[in-house]
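The complex appears here without one of its protein chains, the remainder shown in place.
Going in written order, the chains are labelled A and B, and every chain counts its residues from 1.
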Amino acid sequence: MTNQTNKLRLNNSELWGGLIGLALGGFVIWSGMKLKLGTINDPGSGYVLFYTGILMCVFAGSIIVSALTEGGPTLASRWENVRWSKPLLLIGCLVAFSVALEPLGFLLSSIPLMLLLLRLIDPVRWTLAIPIAVLVPTGMWWVLKRLLLIQLPSGLFGIG
Amino acid sequence: MDTLANVAHGFGVALLPVNLLYCFIGVFIGTLVGVLPGIGPISAMSLLLPVTLSGTPESGIIMMAGIYYGSMYGGSTTSILVNIPGEAASVVTCIDGHQMAKQGRAGPALGISAFGSFIAGTFALIALMLVAPKLASVAIAFGPAEYFSLMVLGLVVLTFLTQGSMPKALLMACIGVVLGLIGLDSITAQPRLTFGRMELIDGIGLVPVVMGLFGVAEVLLNTEQAIKRDIINARITQLLPTKEDWKASAGPVGRGTLLGFFLGILPGGGAVVASFASYALEKRLSKTPERFGHGAIEGVAGPESANNAAAGGAFIPLMTLGIPPNVVMALLLGAFVIHGLQPGPLLITQNPGLFWGIVASMYIGNVMLLVLNLPMIGMWVQLLKLPYNILFPLIILFTILGVYCSSNNVFDVYVMIAFGIIGYFMRKLGYEPAPLVLAFVLGPMMENNLRKSLILSQGDLWTFVQRPISAVCLAFAMALLIAPLLPSLRKKRELVALDEGA
Partner (left out) sequence: MPRYGLKTIAFAAMHAVMGALLSTAASAQDYPTKPITLIVPWPAGGSTDISMRAIADSASKVLGQPIVIDNKAGGGGTVGPATMAAAAKPDGYTISQIPITVFRLPLMQEVSWDPAKDFTYIIHLTGYTFGVTTSAESQFKSWKDVVEFAKANPGKVTYATPGAGTSLHIGMEQIAGMSGIKLTQVPFKGGAETNAAVLGQHTMLQADSTGWRPLVDAGKLRLLMVWTGSRSPNYPDAPTLKELGYPMVYDSPFGIAGPKGMDPKIVAKLHDAFKKAVEDPAVVATLAKYDMVPNYKNTEDYKKFVVEVTESERKVIETLGLAKK
């Protein structure tokens, strides 16, 4: 791992992690207060949230402090020497899949997903990719529906 | 001698051909259900509950019990092979188990978890036979204050789960607690952090969170590397644990078994705490703690044994008090009642044949499980020989199916994908998912019990120190927190002390 010490640099990944944590902590404190803290005799719904939020800010704060004083790896260095485009493609496929799942149903959305995954990341030859993409989801769908009586989403077209 | 006669009587019942058959069906279904992530023992048992009505009470309950402990055996398989934990207790197995698989040692990892499970299961049964009635009081000795302190102890364990920076792990734990609190407050029924989304009223499911953070995130990380992935299938040396593996694992299995058995007695969360605590204990005792997280066999042997011993311990409060310690046991209680039996203090004396028959059948079931699981190891290891570019789409598909089947809810699939993406970026920035999952499970229980104990003590915080069991738990927690500080007063570790105020 490349561990450059860049003091007070904005592309320090530690700093950004800490800032996100601090923001989340602040939000949790605010939610806790909104839900009412109650009293120590009868703590309310927001009691534990409030204190957890404070702890989050403390820990996030200490991450930020050490990022500022000791520096840390830059955001870019985290993705050095790796094929960063591949996970990004995969994330894109998964997001597209979750958009398609309900309207199209399980079969119509998972077969294209499988095909994309098999072809985009490390291409598998077509003669292997197509059978796998078609047969595995269909087979699983059949087992679940017929043997285990679990209905997968069938979508607008009612396929599945 | 009385016990011996009872045991003999029990085996007489369990060895009836029909009961043997039911036992086999039970453990077989249990193994299948355990291996498939998502479809847990709960859904399998509720679907099969009506089937058991046709036979005698013994055979019905023997089968249901078989599904339960059978699923405990299978639970570790996907954790080790593809980093997908099917339940909270298997999360720990992922940490070192999957690393072992990556180093070509999937066989020994699966082997030690099967043997460890067998040893732990057998011990738990013997203990169940000998001391069940005496240990009933342990289950009720834990009130809200004790549970709170136990949960604190459980959360402190997370400082041993992490290899990186402590503030990051603690931040993750806090996020886990907050995520666990989403949904209706169980005390006042107020919706918390639901953002007006109706799907969140019921809280976020554990299965989509762990499958996303572990399974999907792992795939995302692996696709980055073009060359490294072949390491998984490169050198699979042997299928069973070697002599050295056994030597390393003997202690962890023994300690894990004891820990699991006693924590398993406690209603609620016992098994999860036991498996995490066993991991922490082994790391603490190890002369080479730095190997943990990089494929240490002790990190698989201990938690897996604890997990299975807890499954045995869980029978104690059910059989002796009629108090089911978890949902699965509650289903078993339902099976008892449907058959016209009422588990409780009188069950063992009124129905000795039933009680001892069930215990004896579990012993036989454990042997069956070992015989059933060992040949399967070879098969599972073959699975890893699939090229990764074919394997990973299958992993994604199985996580989607597993998550959907565990709740029949499309929303959970979205949750899993979201946590997969979050998990990927977390791992890239050096934040580890295990503390988050542990806190996600324990946080809500800790909150609930904290509030109950404060109501009980009328706001007096001393209650946690005045009650002996609670005080012991807190003392252990303190000791665990302070121990790493003593030898080296490194700056970073000081932050741990802040947690004492929590």
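As a working rule, a contact is a pair of C-beta atoms (placed from the backbone, for glycine too) under 8 Å apart; a residue touches a chain by one contact, two chains touch by 3 or more.
Please read all numbers here as calculations on a predicted model, not as lab measurements.
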**Complete:** The one residue from B:Gly55, B:Gly254, B:Pro289 or B:Gly344 touching the chain left out of view is B:Gly344
**Prompt:** Looking at the whole complex, which of A:Asn11, A:Ser85 or A:Gln151 touches the chain that is not displayed?
**Reply:** A:Gln151
**Fill in**
Of B:Gln190, B:Gln238 or B:Gln382, the residue touching the omitted chain is B:Gln190
**Fill in**
Of B:Leu32, B:Leu49, B:Leu240 or B:Ile390, the residue touching the omitted chain is B:Leu49
**Request:** Check the options B:Ile175, B:Ala271, B:Leu321 or B:Ile395 and report the residue that touches the missing chain.
**Result:** B:Leu321
**Prompt:** What residues on chain B make contact with the chain left out of this view?
**Reply:** 43, 46-47, 49-50, 53, 139-145, 183-191, 198-199, 201-202, 267, 317, 321-324, 327, 329-331, 333-334, 337-338, 340, 342-347, 408, 411, 448, 452, 455-456, 458
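One rule holds in what follows: only the chains that are shown with their structure count from here on.
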**Asked** What part of chain B is in contact with chain A in the complex they form?
**Response** 39, 47, 165, 167-168, 170-171, 174-175, 177-178, 181, 185, 187-188, 190, 192-193, 216, 219-221, 223-226, 387-390, 392-394, 396-397, 400-401, 404-405, 408, 410, 413-414, 417, 420-421, 424, 428-431, 443, 446-447, 450-451, 454-455, 458-459, 461, 492, 495, 498-499, 502
**Message:** Going by the contact rule set out above, which residues of chain A touch chain B in the complex?
**Reply:** 13-14, 16-17, 21, 24-25, 28, 31, 35, 39-49, 51-53, 55-56, 58-60, 62-63, 66, 78-79, 82-84, 86-87, 90-91, 94-95, 97-98, 101-102, 106, 110, 113-114, 117-118, 121-124, 128, 132-133, 136-137, 140, 144, 148-153
